[in-house]
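Missing here: one protein chain of the complex. Every other protein chain is in place.
Right after this comes subunit A.
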Amino acid sequence: MPGKAADKHRKGQGRPSGGRAGPPRVLRAAPKKRDDDVSTEAGDVADAGAGGKALVKPPDQLELTEAELKEEITRVLKADNPHAPQNIVRYSYKERAYKQISHVNQMAIHFSYNGNLIPKDSDEGRRQSMKSTTGAEKAPAETSAETSEETQGKDEESTGDTQAAGEETAEESGAAEVAETAEDEEVPPPKKPEKKLANQFNFTERASRTLNNPLREKACQSEPMPCKDFSSTVNQWEIYDAYVEHIQKMEKEKEKEKSKSQAVKKEEVKKKERKFTSLEFQSNEIAKVSKVAKIMERMVNQNTMDDIIQDFKYFEDESDEYRGQKGTLLPLWKFQYDKAKRFAVTAISWNPKYKDLFAVGYGSYDLMKQSQGMLLLYTMKNPSFPEYIFSSESGIMCLDFHNDYPYLVAVGFYDGNVAIYNLKATSQPSHKSCAKSKHTEPVWQVKWQKNDMDNNLNFFSVSSDGRIVSWTLLQNELVHTDVIKLSVEGTAAQRPEGLQLKTLGCGTSFDFHKKIDYLFLVGTEEGKIYKCSKCYSSQFLDVFEAHHMAVDSVSWNPYHSKVFISCSSDWTVKIWDHTIKTPMFVYDLNSGVGDVAWAPYSSTVFAAVTTDSKAHVFDLSINKYEALCTQLVVSRKKNKITHVQFNPVYPVIIIGDQRGQVICLKLSPNLRKMPKAKKGQEVEKGPEVQIAKLEKLLSLVREPANKTEL
């Protein structure tokens, strides 16, 4: 506002000159402008001076000489704002370059205030007061209202009218107000005689109103609670009846419980009686009904097979006395299961804890007819139906019970897998080898070992892929380590030079020494028997050129720590001293020998089964040239018997055949003859006697051999 700036300037500089002394040229513009509106301060002073009145000087005013006063001081005042920047540069998007901006805003506002008061003698004020007078004729004496140009709003209330007008005008005349503020004080004097208005402070009110937010309703309703009706009547009789009924009920229940608990006690007593021989009560998971059903089944079997049971327990063949050394096998039960009929018995094993329980592995020895397999557990107490049934995808080739955990069965499959079945658990194997670590060929034998140093369960397996693998049972997996690889010596030499194929021997059976932990024997398909140690994975302790065909089974003597037996498809059974490379005894049985087993009660008794379905029982101490008993076990020609096992306690053997049948046979007294007590001498017992017995026989064989060497 140039006017204001000029005004200020004059106040500071022009006062001393008294305003009288011809105002400078430039200044003149200012008063002129101001005169348009109202009389200004400067104007007043000038008027007073013109009137010749004495000037009232402030005491601290400078005294200037005439010359000084007359001196012209030239000042050029421009409308430019000295503080405004001269070189504003802005980026112009249009021209894409920084450009100096020629137009600079020169306005400087030092103070601005929009008041809500309107001076009475301003145009606006006059207009308003005019309106109010014309609107309400009750106040006709208003001086400021000279002319009533507008004749509107007669019915309206005067105050409301002025307010409304004030609102409008105040906004419109914004520019005027700025000037008005400064001159508020000077307005009243000429109008003092005016009659007081209702609004004695001469202001008008301003107000505004905002929009109210629109309202909206929202509601929801929940589902009512489901309700039911209930009705009844009650009186003393009903209450009495209810109580009496309840008490009677309670009494009845008590009686029942009593009788029940008595029954349970009785059953428990019975159980204890049977516990020694019964496995059934060990498993908690069998439901009550099945338990009862099982008992019933056994009872029925006991009745129907009473004669067999009597035979098993008491029958001793008296005709043995007239047979001399010979003995017989008395067939007892046949264990059959419909679903296992098409399989061959590939493995049998007695449970180490429950002497009546044995496991049978089913599979097939026919290479072309491989299918599924089965694992059945039978008990002699119930020959009609297996106690446990597990089926597997591949044929089972071998199995072994753990000695300390009789519920764990290790199983080897035709497809090279090994698995552990837990009889307590479900029908699936609790552990199974994975495809990565399994054997690549059928597993021919598995055997549990003592727990390792970390007390983990572990077992060994032998397969025709030439590996002997130790499996350790960690929490959820089977970890395998190759113990030995059966490399065939001699074969490499026959091959053309430069072609070094490593052929691996095919292990078919093995047995661990009863006392020397690390020592074990491996029979192979080539007919060799390797004496190995768990400690050396690449070398054998010894090699026996034992057979001309696959070794079907090797087994350490349970008493004599040096002696082992082997059988082969080349019709022979051989007994060895592992320190001597040649066999001690050789028996030709005129047919392939499928399995051989030492008797648990004597160091000199063993049984062998041949493919012509004959079982042979030998007792070396009685006859070291011939079998004491050679008996046809299964009659049909198509059938073959595959495996034989002695029961560890009872004088029975079980023999498996190729049609899924297991036959239990009792050994006649001649086959389990103990040395007769001489008069006045006690019968010696114990392993020492057994060892001595076998040693005596061996010495007979050894000496001539030594002699011939000499």
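As a convention for this text, contacts are C-beta pairs under 8 Å (C-beta built on N, C-alpha and C of every residue); 3 or more make two chains touch, one makes a residue touch a chain; residues count from 1.
The rule is short, and it goes like this: contacts and distances are computed from a predicted model.
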Not counting the visible chains, the remaining one has a UniProt entry; which protein name from "Dynein light chain", "Geranylgeranyl transferase type-1 subunit beta", "Protein ORM1" or "Transcription initiation factor IIA subunit 2" does it give? "Dynein light chain"
Per the definition of touch given earlier, which of A:213, A:236 or A:455 contacts the omitted chain? A:236
Looking beyond the chains shown, say which of A:54, A:227, A:435 or A:453 touches the absent one. A:227
If you put the missing chain back, which residues of subunit A would it touch? 225-236, 239-240, 242-243, 246-247
